[in-house]
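Presented below is the structure to which this report refers.
A single protein chain has been omitted; all remaining protein chains appear in their positions.
Each chain gets a letter, A, B, C and D, in the order it is written, and its residues are counted from 1.
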Amino acid sequence: MSSLIVFLVAFPLVVGGLLLGIRNSKLRNVIVVLAGLVVAGASIVTAVTFGNGDAVFFGLPNGLTLGRSLLVLEIAIAVFVVAVSIQHRRILAPVLVLGQVAVSVYLELSGKMPELEPGRLFWFDRLSMIMVLIIGIIGTLICIHSLGYMRDYHRSSPLIKGRRTVFFCLLFVFLGSMFGLVVSNYLPLMLIFWEVTTLCSFLLIGYTRTKETIGYAFDALNMNMLGGLGFSVAILMLAGQPDGLDLAKLTAGPATAALLPALALLCLAGLTKAAQMPFSRWLLGAMYAPSPTSALLHSSTMVKAGVFLLLRLSPAIAGSSLGTLVAFVGMLTFLFVSLVGVTEQNTKKVLAYSTIGSLGLIVGCAGLGSPELIWVGVMIIIFHALAKGLLFLVVGTIENRLYSKDMENFDTLLSRLPLVSALALTGIAGMFIAPFGVVVAKWTAIRAFLEIPGWQGAALLVIMAFGTSLTLFYWGKLLIKVLSMRSVSEYERSVEKRISRFEWLAEISLASGVIGVAAFLGVISEQVVGPYALATFKGTSQSFLHIEPVILATMIAALLFLPALALWASRHEGYNTADFYAAGRPVTSGGVMGMALGATQTVTLRNYYLDGVVNGKLVFRVGTIACGVLLVTLIAVGMVAR
Amino acid sequence: MSFFSKSPWILHYDASSCNGCDIEVLACLTPLYDLERFGVVNTGNPKHADILLITGSVNERNIDIIRNLYRQMPDPKVVVAVGACACSGGIFARAYNIQGGIDKVLPVDVYVPGCAARPESIIDGVVQGIGALEQKRRKSA
Amino acid sequence: MDRQGFLARVGEYHTNGWRLAIINATTVPPVDAAEPGIFEISWGFAKDLEFETIREQVTTADEVPSVSDFFGAAFLYENEMRELFGLNVTGIGLDLGGQLYKTSVKIPFSHAAVKARLAATAAATAAASGKKA
Amino acid sequence: MNPIVFGVLFILIAPIFGGLLAGVDRIVSARMQSRVGPPLLQPFYDLGKLLQKEARQVNPIAEPLLLGHLGFMAATGAMLVGGTDLIFVAFVFALAALFLVLAAGSVNSPYSFAGAERELIVLLASEPFFILMLAAICKVTDASSYQGVLSSAVMVAPKLPGILLAFTFVATIKLRKSPFDISTSHHAHQELVSGLTSDMSGRLLAYVELAHWYESAILAALVVLFFNWSVPLGLLAFAVVYGLEVLVDNSTSRAKWQLVLRSTWVVTLLLVGGNVLALFLIK
Partner (left out) sequence: MKRTIVPFGPQHPVLAEPLVLDLVLEDEKVIDAIPTIGYIHRGLEAMVDRVEYTEMGFVVERICGICSFMHGMGYCLALESIMSVEVPDRARWLRIIWAEISRIQSHLLWLGLGADAFGFENLFMHCWRMREEILDIFEKTTGGRIIHSVNRIGGVKRDISDSELIAIVARLDGLGKAFEATARVFANDPSIRHRMSGVGVLSMADARAVDAVGPMARASGVRMDTRLAGQNLYDQIEFEPVLETAGDCLARVVVRMREVRQSIDLIHQMVDKMPKGEGLPLENKPRGNPSGETFTRLEQPRGEVVYYVKANGTKYLERFRARTPTFANIPAMIKLVKGCDLADVPNIILTIDPCISCTER
């Protein structure tokens, strides 16, 4: 078991190092595909080996100990950050990272670091299993997708200097550190992985090295380093507590008042990484990175680390005012970013808002903490990782074909890129079309909110009702654009043929995953997520999914309807696309209509962005402030509780 | 069973009428005449319409529009030319921009005379149009 | 026409609070005169109950300056003059590019077109009286 | 009786109910306008004619999408009275409405598109209400299904007066009544011509009409939930609500979308949110 885990963590790191030296793209393709298959295979083997799914703890194989290696790594990270910051004349990041190092050094040197039980370095349970599978499989698919994507990306943006060796190295390092993160039980160990993901995301976001992206990269670095600092201070505080650094023991049940301050800081770390308000800005900036980065960072890995930590903490904070505050930060973030999302025209940013919103829901669930809500949170993680991963990749593919991320330029996509449209529709359906996926989770969440007494329950319901409707609006707009049709030229039709095999492979696999998970929803719920939720909260045995045959049928029908329709329509001819109503004016094929003053013009349509009703920037600012206030309260509550 | 006789929806287009016939067409829908009694709906959209009520005559600019509106109406469909201008060009037949009655462009099924055509005649024209609609449906069936 | 003097007079009407009530062109007979034929343009201004006009006689070869700098609403009249009379109106505020009307007879108020119409009338009258006889 | 039987019965009876309702509506409206109006069965004649007419299709997907709209609308009703979880039904209801938006949007023409966007806006306006309403009803009765609510000993309407009031407001959207008939209109004299349905003809339009009849029946079934102690009383209440809607339809102009969105949200927040809050605080 333990050697498997070490392999899982170490192998991607080694591959990453190897890729740094490989400039031949054919060779790189082979290595990435093979290594990806090994990683995916290893994650599946791990999951299978793990068997019955109860929590197990273990240390390094052959009784190895960590020694001072963590400190060394920490200092190495700090040195790198300081160096980069000096190069770009930034001050905040080095301050934060030096703070962390100071804490670690203090702990090490003062000998306050408690004795570590060697057999409890790692913790593997059903949540780790789910995460390992997500990282292993989806992460691999994203790496493979990148092979095709990056080729086209550099072709379409010749001014950007190709640094694909670094890019692919980072992807694999990322996967390795994520593996490490989700199986760590010893908090200082988790912190190291935590910092490595921060660093990788910083480098990936700044990949193009333009002034703009470097700015966004530092945004991400600063905010995540702030979380990291919180993490280290929490470790400092927990170091004095018995079993304080043992995550499983720490979160075995409701926390004592003494632990709350440290937990508050850990929550802060989780919230930064999960890009919750007021830290949402970094994730939006990250949208300027190449699309596989977005897919990797925002569907399966980086941000999931944040909610993963919060879900882990859930049993400890649930029921306390700390938990409630965390929950409201998440739910309010969900509401605000959904509202901002309706005013956004950049498709990747819409996906980003949707991501932050979904994470907000998970955070809400984790903060409130009950078997049902934990079930909801994990379910959303699974659906979101698949569907959003797919969507980011598809948008990347579209972007490389249409040279635009603007939702408005996606119109008549179905006529132009029918197969890509079918994939996009699968992703969108997976994200929001009732009664599927995330919606099933929302439905269960509403049921759970009904049981929460007092104003909190009412407020959560209202937030959920409005937030959900808002997501309907922006997804609906995207759907309208993707699903519209017109007659297209041969050239436009040929564009789709130039998409690489790697991209098709990754996207089709993810789409199948979305459908597969829907089909096996019952099994996943009863065998994995349900037992996990019950084990975590020591609840009585119950079924979470109230699936009746009629619901299941509706779900599958709704999910398959749009993509199937798209595939069918792409082969269908014989309709008069010139026959639309234009107030009596003549219309010709390709959507050209007669205009005033004897002119002609192709139909142009722009979605509504609720101008004059919703001011996106203002809403974002208000949300940031509101959640910021909550966050300050949250930390204050933690401190006062002491 | 055919429902065409019970649900004739009209589209009104003002080709180059002086408004006289147009407002009488509208007047047909209002309380005194209440064409809706016969199931008539003024759709305003060729794709929903069964009967094209057209007033005024054909000129250089509207000829394309008339053709296009007719083409966009789903079958079976009927054209009712309302008023002297639509029937023949009327008093404006000699004006330089008038090409003649609607039958220059479309197959007219019913001619409603009058300048301006009276609501009673328009209703009569619509009812005759319903008959023509029935016939066309039978032919196509 | 005296462009500067004309615009000065129009400007005077504008500053004195008159509004533009009409711009009208007339095809001046004889219509069988060799082209370019003569047209008479009246700019009609109204103030309260008064009504005054500026008159100019032009040919299609002359340049007729637009008054839309003073009276924005003049563009419709001016586009119309250009399309129906074939006059060379320059500097129209909102130039509709010859697309205001679309007529079967191009420039229907040109001397040639008027002449053709009058001839047709004469022929029809003759035919009618012939029939009567 | 097995709840599934109710579901099947709904699918069969709802169109008749909805059609007759539309017929009565047209007559009553006509009388309010000093007119005689069409025969009672006029909506059925219209539907029959539309089914017999040629359907001009601009693209291949509009028809399947509209069938999806019709199918999911019927399914919503069937699931509602057939005993499916009420909150889940709220989601399916939104999905059904969404398909109409997509069908109109797929045409890629200005009027259909603007209609689709406006429909999306009214969906955005009304959706929070339906989720909250059904959640509140579940909360009050401790039930999760239609039958469960009906057999609950708790009377719903007295506990949810705010929500019932808001229902009459939001129903204006769903019944496509003025002032909220911004995305489509039975009276085509509006800026969007026929809005959503601008490019639908023949049987395609018939699907929309039929789905709308299902929608009316669903609303009736929802009103009955408030009067769970007596179904006849519930139906009577629906008649009253519908009568009010017709009156409102005839005595207001069409609102702009900004007002629709703002006012519906405010009403939902104040009346429904307030009611839900009271419910949570008291219970």
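Heads up, the rule we're going with is that a residue touches a chain if its C-beta (ideal position, glycine included) is under 8 Å from a C-beta of that chain, and two chains touch if they have at least 3 such contacts.
Note that the structure is predicted; figures quoted are calculated from it, not measured.
Chemist: What shown chains come into contact with the chain that's not displayed?
Modeler: Those shown chains that the absent chain touches are A, B, C, D.
Chemist: May I ask which residue of B:G20, B:P113 or B:G131 touches the chain that does not appear here?
Modeler: The one listed residue touching the chain not shown is B:G20.
Chemist: For the chain that got dropped from the picture, name the residues of subunit D it touches.
Modeler: 29, 32-35, 110-111, 113-114, 178-179, 181-182, 185, 187-191, 193, 250-259
Chemist: Which positions on subunit A touch the chain that was left off?
Modeler: Residues of subunit A in touch with the missing chain: 406, 408-409, 582-585, 593-598, 601, 603-606, 608-612.
Chemist: Using the document's contact rule, name the residues of subunit B that touch the chain not shown here.
Modeler: Subunit B touches the chain not shown through residues 11-27, 30-32, 42-46, 56-57, 59, 61-62, 65, 69, 91-92, 94-98, 115-116, 118.
By our rule, only the chains that are shown with their structure count from here on.
Chemist: Please work out the Cα centroid separation of subunit B and subunit C, and write it as a whole number of Å.
Modeler: 36
Chemist: Averaging over Cα atoms per chain, report the distance between subunit A and subunit C in Å.
Modeler: Whole-Å distance between the two chain centres: 70.
Chemist: Which positions in subunit D touch two or more other chains at once?
Modeler: 56, 193, 198-199
Chemist: Any chance you could list the residues of subunit C touching two or more other chains?
Modeler: 102
Chemist: Looking at the complex, which residues from subunit D come into contact with subunit A?
Modeler: Interface residues on subunit D, with respect to subunit A: 56-61, 64-65, 68, 72, 75, 79, 82, 84-85, 87-88, 91-92, 94-95, 98, 101-102, 105-113, 116-118, 120-121, 123-124, 127-129, 131-132, 135, 138-139, 144, 193, 198-199, 258, 261-262, 265, 268-269, 273, 276-277, 279-281, 283.
Chemist: Could you please specify the touching residues of subunit A with respect to subunit D in the complex?
Modeler: 342, 411-412, 414, 433-435, 439, 442-443, 446-447, 449-450, 453-455, 457-459, 461-462, 464-466, 468-470, 472-473, 476-477, 479-481, 483-486, 546, 548, 550-551, 554, 558, 561, 565-566, 568-569, 572, 575-577, 579-583, 591, 603, 605, 607-608, 610, 612-613
Chemist: State the interface residues of subunit A toward subunit B in the complex, per the touch definition above.
Modeler: Listed in rising order, the residues are 579, 581, 584-587, 594.
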